[in-house]
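The structure is given below, and queries will be raised subsequently.
The complex is shown incomplete by one protein chain, all other protein chains being positioned as in the whole.
This part shows subunit A:
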Amino acid sequence: MQSAGTGIRLFRSSWKLAEKCRNSTPALSIIDHGETVKKNPNILGAFGMRSFSQVAYSPATFIDNEEVTRRVMELLKSKPFIDPSKVSPTASFEDLELDILDSAELMMAVEEEFAVDIPNEDSDKMATTAQVIDYIAAHPQAK
């Protein structure tokens, strides 16, 4: 019973993947930045479908540095536990008097603002505003 359910779910997900492959066009247009190339997992093979040899391209959208800086500054200034006069692209979290909970809260707000998911290890390493800006600017899925 369990396996039937998983089977159906796998089928559905592979069907959606197949749809994506059919509908996506390889990006021949002007490419400014690198592309993230996703290879199809071989679920399709398991169901006797021919596994598609084309790969699904998703254009990597990097936000430029000035915009990231501007948005991060605004975010920092809007936080009640941060003094807006101390906010600058070179300020460290210590300068802003952020304790560990404040830093965690700030990283969550950054995640929401740029619609990314930052893993815990990366979040823990952030100690200055500049690091945050660099991380987001280098993140391919940031919006």
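In this section, a residue touches a chain if its C-beta (ideal position, glycine included) is under 8 Å from a C-beta of that chain, and two chains touch if they have at least 3 such contacts; residues count from 1.
Going forward, contacts and distances are computed from a predicted model.
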The chain not rendered here carries, per UniProt and among "Thioesterase superfamily member 5", "Transcription initiation factor TFIID subunit 2", "Glycosyltransferases" or "Complex 1 LYR protein domain-containing protein", the name "Complex 1 LYR protein domain-containing protein"
Missing-chain contact, candidates A:Ala60, A:Met73, A:Ala104 or A:Ala130, resolves to A:Ala104
In the full complex, subunit A touches the hidden chain through residues 100-101, 104-105, 108, 112, 120, 123-124
